[in-house]
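First comes the structure, then the notes that go with it.
With one protein chain removed, the remaining protein chains of the complex are shown where they sit.
Lettered A and B in written order, each chain numbered from 1.
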Amino acid sequence: MLFSTTHPTPTPMHIPDGFLSLAVALVGWVVAAVGVGLALWRSREALGERQVPLMGVLAAFIFAAQMLNFTVAGGTSGHLLGGALAAILLGPWAGILTMTTVVAVQALLFQDGGLLVMGANITNMAVIACLVGYGVYRGVRLLVGERRWSLLAGGFAAAWASVVAAAAACAIELGFSGTSPIGVALPAMAGIHALIGIGEGLITVGALALVSRARPDLVEMGRAGSVGGFRWALTGLAVALALTLLSPLASPHPDGLERVAEDLGFIEAAQEAPFEVIPDYVFPGLSNEALATIVAGVVGTIIVFGIAVGVAALYRRRVAVEA
Amino acid sequence: MHIHALDTYCPGTSPIHRLDPRVKLVLTGLFILTAALVPDREWGAFGALEALVLLTILLSSVGLVRVQRRSAVAMPFVLAALTVAFSTPGRVLWRLPLPGIPLTVTDAGLLRFLSIAARSYLSVQAAILLAATTPFPDLLWGMRALRIPRTLVAITGFLYRYLFVLADEARRMLQAREARSGAPDGRGGGSVAWRAQVTGSMAGTLFLRSYERSERIYMAMLARGYDGTVRTLSPPSLRLVDWIVGLLVGMLLAALLLLTFDA
Partner (left out) sequence: MELCVDVRNLWFTYPDGREALRGINLSVSPGEKVALVGPNGAGKSTLLLILAGLLRGQGTVRLFGEPLNDGNLKRMRSRIGLVFQDPDDQLFSPTVFDDVAYGPLYAGLPEEEVKRRVSWALAQMGLEGFAERLSHHLSVGEKKRVAVATVLSMQPEILLLDEPTSGLDPRARRRLIGLLAELRQTMLVATHDMRLVAELLPRTVILDGGRVVADGPTEEILADDVLLENHGLERP
């Protein structure tokens, strides 16, 4: 029928303006500036004069590749985000640069993601996605050796991890901003993107398989100008660890998850509820608060996933009518 | 041939179109910053900002309906922020009518949610207006003038130029796939995983073509004297009108903030 979307179905990843507090937005800009500054310098060293045309055209490639979609189910479609693919094919620094310009153009031209919060979006989708993706990729290749299937397995794991890490970072920022309680946002975002990440992984594997067959030299290009695989694996791990450590702090209230559960009204409500849904003795040792957090997470995931599916279906239908 | 839907610029000669891109960039940034600084529940200030945006839209002749329709892009996130309505402590307004799931909407939560939605809506209108009244190449030199690293701006310029070429290629590949897959709804056969991998192969092919194109472009640049530096003509200096508009609107926004914090 149609080229179903003129630009990709929105995924809950490009944060619009208004959803982050000024402080979080500024921190986002600082991280982005450091990451992009390093990336400019290191990719310049690796690519020299070819940096501008190569990065520019390949950024356009990521943008166009995001339009290639495939049907999942019920009118929804999956498509590529591209951070891990860019990092694997071009190396982490060049990957960060291409993803940065993609995020910038999406915000400036299509209002996909805000302007004041662009720093945070660059941090998530360019810096974190590429560092985690590349770290996981090098880690897998280090563990299972430089065989062909390790390229594909590494590619899949990298793509999945990069999407989930970027989503987690997004949720943490929303939590710090007091826009969405971390106890809901984190499991919801991570949950949806654990699914989206599978699609991302499959597309990335398909792309890597083709490129490694046709131009094996290009798959190795991403390794030029990068330090040893071990250090990259550690870098990826460090970023993931930092995200994990940040998440309990992201509650606007001091005592973390417990307090969120309380804010959610779960504790009081659970006490006054006519009957207990999940009685204490089913999971001995699990406190009410922890349970409440998990329940909140699951409910949040279902709600947000339902909304995402609904919006995607609506969006698709609208574009189909326009096309 | 071209995917014109990718063009969000709306040609015109309105005063807003003619304003210097640097001024437009800075003012859009200041506007969104102001919206971010206005505290929750300051509906007066939000209203004043909306009036400013509406006035600008009218002046720009871009079309109120068009801007409102596009501003739906922030919708998925607005819905995601709905969770604050449930999670902020306050007077209970409404209880989810499902036994066992103790979710309540509080007054404080609802107001917080509405404030977030208002900020987002204001900001997205401003961003749409910027893109609709400024050709992207002008935004590029505006960015350069605002000291964004030249290499980054140059890369962004290439992205913009080749976006259309590669999007066309991507669209042709999708059409070819649909022509072959036989299923009119593009569903094709096979499992979801298989479809994803086919999509991946298309992305791989597109990557190879893009890579080879970048090599030819690099040669085309060398042929015309490229030496690794980024050179551009110096931008025209700001006109008096640009200064006046920039300062006036800037002061207006500052005054609005002062009044809000004073109250």
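Rule of thumb we're sticking to: contacts are C-beta pairs under 8 Å (C-beta built on N, C-alpha and C of every residue); 3 or more make two chains touch, one makes a residue touch a chain.
Only a predicted model underlies this, so the values are computations on that prediction, with no experimental measurement involved.
> Could you tell me which displayed chains border the chain that was left out of the figure?
Result for the missing chain's touching partners among shown chains: B.
> Determine which one of B:30, B:108 or B:165 touches the chain that has been left out.
The one listed residue touching the chain not shown is B:165.
> Of the residues B:30, B:208, B:221 or B:238, which one touches the chain left out of the display?
Spelled out, the listed residue whose C-beta touches the missing chain is B:221.
> Touching residues of chain B against the unshown chain: what are they?
2, 135-137, 140, 157-158, 160-162, 164-165, 213, 216-217, 219-227, 231-234
Going forward, only the chains that are shown with their structure count from here on.
> Between chain A and chain B, what distance separates the C-alpha centroids? Give it in angstrom.
19
> Considering the complex alone, what residue numbers of chain B touch chain A?
By the definition above, chain B touches chain A via 3, 5-6, 8, 28-29, 32-33, 35-37, 70-71, 73-77, 79-81, 83-84, 86-89, 99-104, 112, 116-124, 127-128, 130-131, 136, 139, 149, 151-152, 154-163, 165-167, 169-171, 173-175, 178, 184-188, 192-193, 195-208, 210-211, 213-214, 217-218, 221, 226-228, 230.
> Over in the complex, which chain A residues touch chain B? Could you list them?
It is residues 1-4, 6-7, 10-12, 15-19, 21-22, 25, 36-37, 40, 44, 48-61, 63-65, 67-73, 78-80, 85, 89, 97-98, 100-102, 104-105, 107-112, 114-116, 174, 178-181, 184-185, 188, 199, 202-211, 214-215, 218, 260, 263-266, 268-270, 273-275, 277, 295, 299-300, 303-304, 307-308, 311 of chain A that touch chain B.
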